[in-house]
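First up is the structure itself, then whatever we jot down about it.
We show some of the complex, not the whole, and keep each chain where it was.
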Amino acid sequence: MIRYLTAGESHGPQLTGIIEGIPAGLPITEDEIALHLARRQKGYGRGGRMAFEKDRAEILSGVRFARTTGAPIALQMPNRAFEKDDANWPKVMSKEGKGEDVDPITVPRPGHADLTGIQKYRYNDIRPAIERSSARETAMRVACSSIARKFLKHFGIEIGGHVTRIGSVGYERPWEDIRELVDPMLSGGAETVFRTADESEVRCLDEELSQQMRDEIIVRRKEGSSLGGHWEILVTGLPPGLGSFVHWDRKLDGQLAQAVMGTQAMKGVEIGQGFEAGRRHGQVVHDEITYEDGDFKRRTNRMGGIEGGISTGMPLIIRGVMKPIPTMLTPISTIDITSKEEKDTRYERSDVCALPRAIVVIESVIAPVLANAFLEKFGGDSIEEIEERYQAHK
Amino acid sequence: MIRYLTAGESHGPQLTGIIEGIPAGLPITEDEIALHLARRQKGYGRGGRMAFEKDRAEILSGVRFARTTGAPIALQMPNRAFEKDDANWPKVMSKEGKGEDVDPITVPRPGHADLTGIQKYRYNDIRPAIERSSARETAMRVACSSIARKFLKHFGIEIGGHVTRIGSVGYERPWEDIRELVDPMLSGGAETVFRTADESEVRCLDEELSQQMRDEIIVRRKEGSSLGGHWEILVTGLPPGLGSFVHWDRKLDGQLAQAVMGTQAMKGVEIGQGFEAGRRHGQVVHDEITYEDGDFKRRTNRMGGIEGGISTGMPLIIRGVMKPIPTMLTPISTIDITSKEEKDTRYERSDVCALPRAIVVIESVIAPVLANAFLEKFGGDSIEEIEERYQAHK
């Protein structure tokens, strides 16, 4: 079983991660991890922070001669802002002293973990909540997950995502239009999807919509507001039979849902047609079964590759929503936690729309879930051993 | 930490459940459990099976003199169909013998765990997949969760749900219309919602929509099709500070999402405005903070009671979608797993729309998640001990 922990604050010295349970013998390099970290840093709608980061995770253990050893893999990624920024982070974020000459932040921003963080942990200063709940943390989640993703790729399982809506701009028929556009791409593997989407500044597969999304972002930036949107992730190459119906917590869709909803700013998730399936009737929702070339297939894939909590062998389709970024230039009303006076939210440098970048995060966080389901099916401690079985199984 | 396991087949002798981790001293009776079991059995759109069931869970351990003891609580619920039905279930489902004169089921129904079950477990007969993946299992999940629900209720935390859409019939503005209707009810606690909804055959709070939903069901029944829809669950009385942002798997929304998506036929879940938040911009999505009577409040509750993975103290709003029932009178195309020939799905007695009943299931499955978050905050082994702390905390 693969598990991982991440640590680190947004303006602390570094992010740290440990991923444990990756079988031995998997080829992996820092460059492969850097690929998705770089992808995570690109996307229209970003604020000024981007200049500071050029993320690269350093492997500190668990890899020898470019292959995993089965031991826990530690990763670290320095926060360049820590040293270079003029905010004096080493002082503000010091692990020592009493912080006497550091002013506490006392005005919580709605939509962040600011107020809830204080209520939970009894902070006098919102700073620790800001620092740990920040989306900066997702960089390390991407790094750790990249290794699980490489494991999946080794067995022909590919993941790729794209943006389907930003604010008022999206596909007219969010199911049919996207299927027509995406499904033909999948024969080459789901990474075709992300490679195509990555060519768009907003990670949208449709050129015209991309332009409209860009315009929407410009408008909302001028207003001092922010935007979220909808996304879709595809996974190809999953064998049928991962997950199970026998107990609720073995269902693959439930496990995927937790991984997605455990990601900053995600407020909804659906599999296949999802919410649309509630608007239709049974005859047009289920996927007829066929048999071709020795394999069971489906005429359609409205269930999004999962039936009864188990993978069907069809592409996995997960969709969801990211809320608009809560940090906005135009303030909204809040309360100072110390004085209890009404205040405007103060502005912090921020993106206007983080969705294009978040695509990479969601692609990543589902990888350990899928890798665990795969490992439960095939077992084994080394790539060589798993591969023998996987070949025999096919 | 509360955990539970359920066991039992749809046409086996009984369902069995064990729930472990409930503190000592909680008042509980079989009648209280029976309440939600009975609610689960009511709802328009049911097929003939209803007549067989009159669910009542028998407590077999962990309760003495109408209070929990802290020990695991075993529950059992006989399947009346097992003995009385003319299908000879004792033979078909026998735990002994070789089943030589029981015909295997070889035609998988799309949308069920039939084909995936076979692919995973290498069955020659689909029956075991049908039996365990059946929604019948949710009866035991409701029974076990009812005890967690009673625990929450003891601390003033109430759960109530209602149907917001069946097929083409739903609220015009699914966020605003429902807020106007539901929010005023919540001052009396979220159980007001379910009590009101339970008066409608389709568990819809709006009378006119109820009638239209009923009509929609009649139409689709005649066509031999089926329906799903959308739902909303409210939770009131949750203190702020449950869940956390410090690690992805501690986020309350992620844990709730798994519980919901781990429930039969659920294909999507959202918190607060959910998918709608992706269509709007930041200024109209976040909830301004106020301070009244010594407490932080929010002017609105678009985030649905969770910020940064932590409860805000506002009502929790979870919404989701149930797909149409895959068992339909009008067949769709499939493949015989033995002969590999194309076949029509065979009909089994079934509901047309299970959503009204499923409301009770979803209300239930989130209860252990919330109870665990509450226990993590307050700790303790007996109701008396927890209550002292809870009172001191308030």
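Note that the chains take the letters A and B in the order they are written out, and that residue 1 is the start of every chain.
Note that in this section contacts are C-beta pairs under 8 Å (C-beta built on N, C-alpha and C of every residue); 3 or more make two chains touch, one makes a residue touch a chain.
Computed from a predicted model, the values in this text were never measured in an experiment.
This structure file shows 2 copies of a single chain, while the whole complex it describes contains 4 copies.
As a working rule, only the chains that are shown with their structure count from here on.
Its C-alpha atoms superposed on chain B, chain A is turned by 180 degrees; the angle is given in steps of 5. Taking each chain's centre as the mean of its C-alpha atoms, chain A lies 27 Å from chain B.
Within the complex, the chain A residues that touch chain B are 5-6, 108, 110-117, 119-120, 129, 132-133, 141, 165-168, 170, 220, 223, 225-230, 240-242, 244-249, 251, 253-263, 266-275, 277-283, 285-291, 296, 298-299, 303-304, 307-313, 321-326, 328, 330, 332-335, 340, 342, 365.
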